[in-house]
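Shown here: the complex without one of its protein chains, the others still in place.
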Amino acid sequence: MSSSTFIRFCLVPLAVVVLAFFILPMTQLIVAGANGPLGLKAYAAILLEPRYRQTLVNTVLLSFTVTIVTLVISTIAGLFVQRNRFPGRSLLIAMLTFPLAFPGVVVGFMIILLAGRQGLIGEITSSIAGGKVVFAYSIGGLFLGYLYFSIPRVILTVMAAVEKLDPRLEEAARSLGAGAWAVHRDVVLPALTPAFIASSAISFATAMGAFGTAFTLATNIDVLAMLIYTEFTLGANIAIAAALSVGLGFVAWAILALARSFAGATIAAAG
Amino acid sequence: MTKTRILFGLQLAFTLLVAAFLIVPAILSMVAGVTVNYFRGIRSGVTLHWIGQVWELYADTIGRSFEIALATLLVTLVIGVPAAYALHTRGGRFSRIVEEIITLPIAIPGLAIALALILTYGGIGGFRRSWLFILVGHVIFTLPFMVRAVMAVFATIDVKTLDESAASLGASPWRRFRDVIVPNARPGILAGALMVVTLSLGEFNLTWMLHTPLTKTLPVGLADSYASMRLEIASAYTLIFFVMIIPLLVAMQWIGAGAGLMPGKKS
Partner (left out) sequence: MTGAKGVSVHLQSCSKTFPDGTRALETVSLDVACGETMVFLGPSGCGKTTTLRIIAGLEQPDDGGRVLFDGEDVTHLPIERRNVGMVFQSYALFPNMTVADNIGYSLKIRGASRAERTTRIAELVTLTGIGGLENRSVDQLSGGQRQRVALARAVAMRPRVLLLDEPLTALDASLRERLRAELNRLLRSLGITAVYVTHDQAEAMALGDRIVVMRNGAIAQIGTPREIYFEPASRFIAEFVGAANILEATAADGFLALRGGRLAIGGDGKNARGNVVAMVRPEAIALVAPEGASLTGRLETASFVGDRLRLTVAGVSERPLSIDAPNTVSARPGDLVGLLIDPNAIRLFPGERS
């Protein structure tokens, strides 16, 4: 067998599996989206139908806010941890990054434990202020949940980027008279911008498509993923569910592709 | 000098707060899983009763999750390692396009993929109702991680020259793959394997749509328990999940999976 034949053989299982179980189904999905009572207009429904539009706006606003807040929090914490050495540092890093692979459902549960009816925050506020604060099942809880799964990822990316910074650039700035704040503003943050763009895109895309967290928190707030779910399972609206899914998938992919072209392949590689 | 110390102190406090936000509920849940009564706190005593209850109710989900994770690992190894070799060797635009395509499932929400699978294969009753249906979803989702982890190693060890030198010694393509390529790809295979297993154990978005009452996995059971069980049982169940997954996460960090290859999140 020649080398090129062997290579072709190596690709056959991949080709078969991906074609059969991904490309074919996704094509069916796209087609299904256009096959409902609304026809091709189903794809525009997300913008035209007021209920769907509201959900879209909710999801985008939520994802956007989470992304910004996560970025700020992670930058402060990430810079601090990467630039200082102190006893317990590795433990702190472990604590900040361990929820990395928690599924959304578990994150939802974490929020319930924090802010639910028997939650920690409720207990604290009721003993201090007499009124139990419960917000796990509102948009506040959802927001917190999204924050919970975004922070570990973005912190890790920021830390990696901070590690790669060239200390000589900062030294040069200081030799020219720049104080700490100026150095950060003019040298450090601009150098971190590719990492910011990449991790923001990932945060945003993940938040847009998040399902498990919202599901567990069973909020009244409609996010896109929940909308798709209810349309499919409760409304049996296959076409709408399909169209919305395709739309959501396309948006997520586009955001990530855009970020990759800005920030380079390595940082955004985790998708 | 004090200004720096104040700044340090503030940043430390901030970071500790963030860390607390992340870790406290996890600890709470682990404690709650072994507490007699969460409402009364640890004072009410430590017990394994709740864990026992979880086992009675959900033992099958735990077993099934392991089954599916291992099966996913096997399938991604068999498909992914040769494919990574082929893509790396071939290079060029074709490989990049193929890589893009197999990475798409990470960007597309699990919900959408599940929907697509149901539309296409939902009609095949036997398949639809078996755990193989879930396996398929997991494979599609975790495959890019295995392929990329192996390709990353190939890039660093100049596998092309090793391949050529083995060929110059008379080894056929299959022989080269077996004797030289795979052994030297081991770190990548290991990193990929850890990631695949971790992702499969924790996968929810896809699995929730694809499951049937007879093919529940652990995360699906968790969602069930969060909705309908008392907090102690839910916590005990979560505790079991943590015990399964945290060692894997630690192993991954240890091996140096690095920020570039960390699991993409479906939440």
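The chains carry the letters A and B, assigned in the order they are written, with residues numbered from 1 in each.
Please note the rule applied: a residue touches a chain if its C-beta (ideal position, glycine included) is under 8 Å from a C-beta of that chain, and two chains touch if they have at least 3 such contacts.
The structure displayed is predicted, hence computed values, not measured ones.
S.K.: Using the document's definition of touch, tell me which of B:171, B:190 or B:251 contacts the absent chain.
M.R.: B:171
S.K.: Residue by residue, what part of chain B touches the chain that was omitted?
M.R.: So the residues of chain B touching the unseen chain are 157-158, 161-162, 164-172, 175, 179-180, 183-184, 186.
In this section, only the chains that are shown with their structure count from here on.
S.K.: Rounded to the nearest whole Å, what is the centre-to-centre distance of chain A and chain B, using the mean of the C-alpha atoms as each centre?
M.R.: 16
S.K.: Across the complex, what residues on chain B touch chain A?
M.R.: Chain B reaches chain A through residues 8, 11-12, 14-16, 18-19, 21-26, 28-29, 32, 38-39, 75, 78-80, 82-83, 85-87, 89-90, 98, 101-113, 115-117, 119-121, 136, 139-140, 143-144, 148, 167, 172-174, 177, 198-199, 202-205, 208-209, 219, 222-223, 226-227, 231, 234-235, 238, 241, 245-246, 248-249, 253, 258-267.
S.K.: With touch defined as at the start, can you tell me which chain A residues reach chain B in the complex?
M.R.: Spelled out, the residues of chain A in touch with chain B are 1-3, 5-11, 13-14, 17-18, 21-26, 28-29, 32, 73, 76-77, 80-81, 84, 86, 92, 94-114, 118, 120, 146, 148-149, 151-153, 156-157, 159-160, 202, 205-213, 215-216, 218, 225, 228-229, 232, 238, 241-242, 245-246, 248-249, 252-253, 256, 266-267, 269-271.
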